[in-house]
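All protein chains but one are shown in place.
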Amino acid sequence: MTPSDARHPILTVENLFVELSRKKAVTPILQDVSLSLPEAGMLGLVGETGSGKTMTARAIIGLLPPGVHVKSGSITLDGSELLVDNSTAMREVRGVQIGMVFQNPRTALYPMSSVEAQMKRVLRAHLNLARPNRATRIHEYLRLVGIDDVRRVARSYPHELSGGMAQRVVIATSLLCEPTVLIADEPTTGLDATIQRQILELIADLQARFSLSVLIITHDLGIVAQYCDSVSVMNEGRVVEHGPKRQVLKSPAHEYSERLIAASDLRRIRRAKTSEPQ
Amino acid sequence: MNAEAAIMNARQWLWLIAKRVIFTIPILFGVATATFFLTRLAGGDPAYQIAGPFATDEVIAAVQKQIGTDMPIGDQYAAFLGDILRGDLGTSIFTDRPVISDLADRLPATLTLVILALAFSLVFGLALGSFAAYRRGRAGDKVVRVGSFSALSVPDFWLGLVLLFLFFFRFGIAPGPTGQIALGATAPRDITGSAIFDAAITFDSAAFRAALHQLWLPLMTMVFIFTAPITRLARSAVIESLTSDSILFGRACGLPKRQLWAYATRAALPPVVTFVGILFSVLLSSAVLVEAVFSWGGAAQYAVNAIRQNDFPAVQGFVMAAGVFSVAIFLVVDILYRVIDPRVRL
Amino acid sequence: MRALRLAAGKLLRQISSASNHSLVWGALIIAALAVGAYLVPAISEFGAEAANPREALQPPSARHPFGTDRSGFDIFVRVFHAPRIDLSIVVLGVGIGAVLGSLLGVLAGFSRRFMGEVSMRLADIVQAFPLLILAIALVSLGGNSLTTVWLVLAFVNVPVFMRLTRSRVLTVREQRYIQASVALGNSTPRLVFRHILPNSLGPAVVQFGVSMGYGILTLAGLAFLGVGVQLPTPEWGSMILGGSNYITTGQWWISLFPGVFLAIAVFAFNLLSEGIEQAREVHAR
Partner (left out) sequence: MSSLPMGNTGQEGASIAIAVEGLTKTFHTRRGIPNVVAVEDVSFSVETGSTLGIVGESGSGKSTVARCLLGLTPVDSGAIEVLGRSLVGAPAKQLRSWRSEMQIVFQEPYESLDPRYRVHQAVAEPLLLHTDLRGDVLGRKVLDLLEHVSLQPELARRYPHELSGGQQQRVNIARALATSPKVLVLDEPTASLDVSVQEGVLRLLLALQEEFGLTYVLISHDLTAIRAVCEQVAVMYAGRFVEIGPVDEVLSNPRHPYTEFLIGAELSVDPDVSPLAGIVRGEVATSERPPGCLFAPRCPMRVDQCEEGRPLFESVAPDHVAACLFADRSVDWSD
């Protein structure tokens, strides 16, 4: 780990090994992954398909897919170890201390209930609020994520919402019980440029207002460059480089990060033809 | 504002139901047409069968005149449709009573069996299927999977016989194949024709116990068979919803297990409900055989006897009635589906 | 001879090491039933239709492993003989229904509009009837012959396959590779036969196993009601019927063994169908 950030880390992952066992074969998924999310900071976790970035997020929140399990390592949230075999304790972490936002907002919401009904269930799971206060809080959070027509959206079913609107509802739901950490797994992939900007600005705004610590998982280096403080680059299940974004993006130390940054800058492949004077 | 929305909503629902009911009219018409032509096509002129193999030409001609088959086929068809619209399904040759009242007497017995079997199979199937889904890959799941897969292959009528042998002949805890009401047993006041239902609504506990005693074995036969496909379907549907993004998000929000199970099971309901519509006509087929095994005396057994005795109008009447019931179930399922799943609503 | 044995052993090892157990076992059981239908009667001392009233209603013994029925028929031989009737009629009936239904399904799926709608409503109507009653009515009114039985099996299976194939065609034709094929310059007939059809038949193949199982049950159910195949022809359903009156007096073997074989046959076809589905999933991945 590079202790480049002076701030106290709220979430740390140390020497995490995760593997997939199917029948007799064991495939390593994550190898010696270490991360450090500074308090009230925004850390970008970048990598390509299959690099293990999503698995890292799911290991943190304790929701690895069937057959995938942690072999060794440590994950601590505000000093306390999360990798203890206790599902009830983990349930008190999810939604309460760590909120999570997924890539596909329209399938993340429960299709058979209205927005308000499913948000109420999340609220009831963690907080003891009187009935009218619940509705007030839900409306308050929907307004917080930039929804103007709160009453209509609260009554809507997920399939009636656009992708951007659904992602706002997902964010509102995951923040409903005031977690201190937000993990956003490709929160804007598949959304249009205009909507992507809206959602990213919203996350940045919420982060500043509530001193949220945000781990943003993405394949898009542009998001890292514009919104994060620091970045960890993953490739084939390993963190190959970590550091403040300026340092990593401007003078990458690892050969893979260098290639990734080069590939993201498509300007380089402009053909010779157009650069000639016409 | 809210009341207004509720009225709007109710109006939309009424309109939807009305639309669906109107859509069934051509299907019912088709059912009637198919009944008429299929029985005519397959059987030829029923007069020959009614009159018997040794009848003279004059007798046949008389029978033809009596049942109307001397008319051109188009006129016969028109007459048949006209009769149906008046609720007249003809007169049974064997019982010499209107087919419609014969059916009215016997259908409740059949429907008791079919509807109770459907209800129990649904409850057991959903429970077993969800259970297997939640314990996917573990021992419990394997038992349910192998069990339900094997049960799919068991012939219902044979199972009925085996159960009779075991519980009647060997253990003596079930009655023999003696129908809805055993000879000499306490019978409830006959209101609908379904012994157990009549006993229940007249609070006749002795008759209820007697009827239940007769009912449990045939019911068990059918429930055993039909729990299997529902279990398999429910299992795969619950697995699909358990692995969906929305359950993952629910878990990430820290929802309690109870809530997640409720989510997954509810999301698995639409395919199960759709399947019930298909299952109903299979259940009616099964009832034909189970009734025969247990001498149940319902409409299905009536139809089989009618076929054996070449009782042409009775066969036609039963096929028609069964078609109408199936269409009605399709209608109910279609509306239920929309109630359950907001995505296809209205 | 030795070489033959070695080859057979190798084949068996290969089969048992294959990961698709359902497919292998389903096929093996069906093959065993088919072979047994000719092998067992050939080596048995009893004929499948040889009555022997002096040995009527005998419980299972070394001489009659499955006992005898009221006419003194040896149930063992008859149970093995039965697939000759059961399997051949059902293969014929369901096979014709499947081919016809799938073809109509492709047409209905491709001509989406009017014809598609009309044929689907016809299928609705046929499927609204309880299948067994329809079959009984048609078979008994149509002269109670074996020809009518397979005709009826074909008839009731047409809508099943039609519906299935149509919905698959409707999905396939919206696939991107179909659009890509049009863009490459495929003509409509070539598009249908080279791209849409091969990609649309999978569910029908899976359904074929299920329909076979259900067809065997239907045929036996008909025979149990005394419709279609009749005693003394060896057939599982009619044999169960022959023993049904004796079940309440304790002669269980007459109905039990035919039922067990009937269940095994249906089980094998269900297994086969599941195996095919598995194989398809592996291929599609």
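In this document, chain identifiers A, B and C correspond to the written order of the chains, with residue numbering beginning at 1 in each.
We adopt the following convention: contacts are C-beta pairs under 8 Å (C-beta built on N, C-alpha and C of every residue); 3 or more make two chains touch, one makes a residue touch a chain.
Everything quoted here is computed from the prediction, not taken from an experiment.
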item	value
Partners of the unshown chain among those that are drawn	A, C
Residue among A:134, A:219 or A:254 that touches the chain left out of view	A:219
Residue among A:8, A:22, A:155 or A:259 that touches the chain left out of view	A:259
Touch with the omitted chain, as defined above, among A:92, A:140 or A:201	A:201
Full-complex contact with the absent chain, from A:99, A:164 or A:243	A:164
Touch residues of chain A, complete complex, unshown partner	48-49, 162, 164-165, 192-198, 201, 219-223, 225-226, 245-246, 249-250, 259-261, 263-267, 269-271, 273-274, 278
Chain C residues that touch the omitted chain in the full complex	175-177, 179-188, 190, 195, 198-199, 284-285
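One rule holds for everything that comes next: only the chains that are shown with their structure count from here on.
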item	value
Longest centre-to-centre distance from chain C, chain (CA-based)	A
Most heavily contacting chain pair (counted by C-beta pairs in contact)	B-C
Interchain centroid distance [CA atoms averaged], chain B/chain C, Å	24
Intercentroid distance (Cα basis), chain C paired with chain A, Å	53
Residues of chain C that touch chain B when the two form their complex	121-122, 124-134, 136-138, 140-142, 148, 213, 217, 220-221, 224-227, 237, 240, 243-244, 247-250, 252, 255-256, 258-259, 262-264, 266-267, 270, 274
Residue ranges of chain B in contact with chain A within the complex	136-137, 244-246, 248-256, 259, 263, 266-267, 340-343
Residues of chain B touching chain C in the complex	26-27, 30-31, 34, 38-39, 42-44, 149-150, 152-159, 161-162, 164-165, 168-169, 176-177, 278, 281-282, 284-286, 288-289, 292-293, 300, 303-304, 307-308, 315, 318-319, 322-323, 326-327, 330
